[in-house]
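Here is the structure we will look at, set down as structure tokens.
As you look at this complex, bear in mind that one protein chain is not there, while each of the others sits in place.
Our next item is chain A:
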Amino acid sequence: MKTLTLTTAALALTAGMAFADAHSTVRLGTEGAYPPFNFINDAGEIDGFEADVGNELCARAELTCEWVTNEWDSIIPNLVSGNYDAIIAGMSITAERDEVIDFTQDYFPPTASVYVALSADADLTGVVAAQTSTIQAGYVAESGATLLEYATPEETVAAVRNGEADAVFADYDFLAAIVDASGGELTYAGEPVPLGGGVGMGIRESDAELRDAMDAAITSMKEDGTLNTLLVKWFGDDVTTY
């Protein structure tokens, strides 16, 4: 019995060491083009809600983290081939993505996606712009409207401004800042649509240790309210908190 306990202890210890060794540096992949979730600030560094959350999570899980930017389009393939260890890029938890990668629990509650157009009575069954491989693109494709896909969020909004699309469909929290700054040029159209299961961190399916560590850190941030503070800091007082 004693040897058994010892072996178990030794095993647990080596497993822990292997984890620490494997993750001496955790590379966090993000898009850097989706304010306020993640963007490149004036100094050329990654900033935003997810930058704050990511750094705090790493501090709590006692990991050294490093930020990497990657195109949205290839963000999942690069994770599974091991170029970075986690995706933290405003990625909604969906069943489709869950087949390829694993998600932590959500650190951003499920919210609504909205249509934004030049006028409130825009034709939402006409041409609607959305970013490639997002839940919004999937929704538009099924809604009967003509889907116009773009590689970056920036281009989807530009398409509405220059008249190529009747409306853009994206996360409310991304579009809100743009609508506010447009000085009345852009406005919400139609009703908000609740989509997705919240935003979580994407992690390789084979990397359960990292997922558990991050999960625990997210739970602790939810419990002591730091996550809510960050949510309010970046998304304003109206944001849904935990």
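Please note the rule applied: a residue touches a chain if its C-beta (ideal position, glycine included) is under 8 Å from a C-beta of that chain, and two chains touch if they have at least 3 such contacts; residues count from 1.
One rule holds for everything that comes next: contacts and distances are computed from a predicted model.
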Among "Peptidoglycan glycosyltransferase MrdB", "Arginine ABC transporter permease protein ArtQ", "FMN reductase" or "Chemotaxis protein CheA", UniProt-listed name of the chain not shown: "Arginine ABC transporter permease protein ArtQ"
Option touching the unshown chain, where A:Asp42, A:Glu62, A:Asp121 or A:Glu142 are the choices: A:Asp42
Hidden partner chain, residues of chain A it touches: 21-25, 27, 32-33, 35-36, 39-45, 47-48, 64, 66, 68-71, 77-78, 80-83, 85, 100-101, 152, 154, 157-158, 161, 177-178, 180-181, 204-206
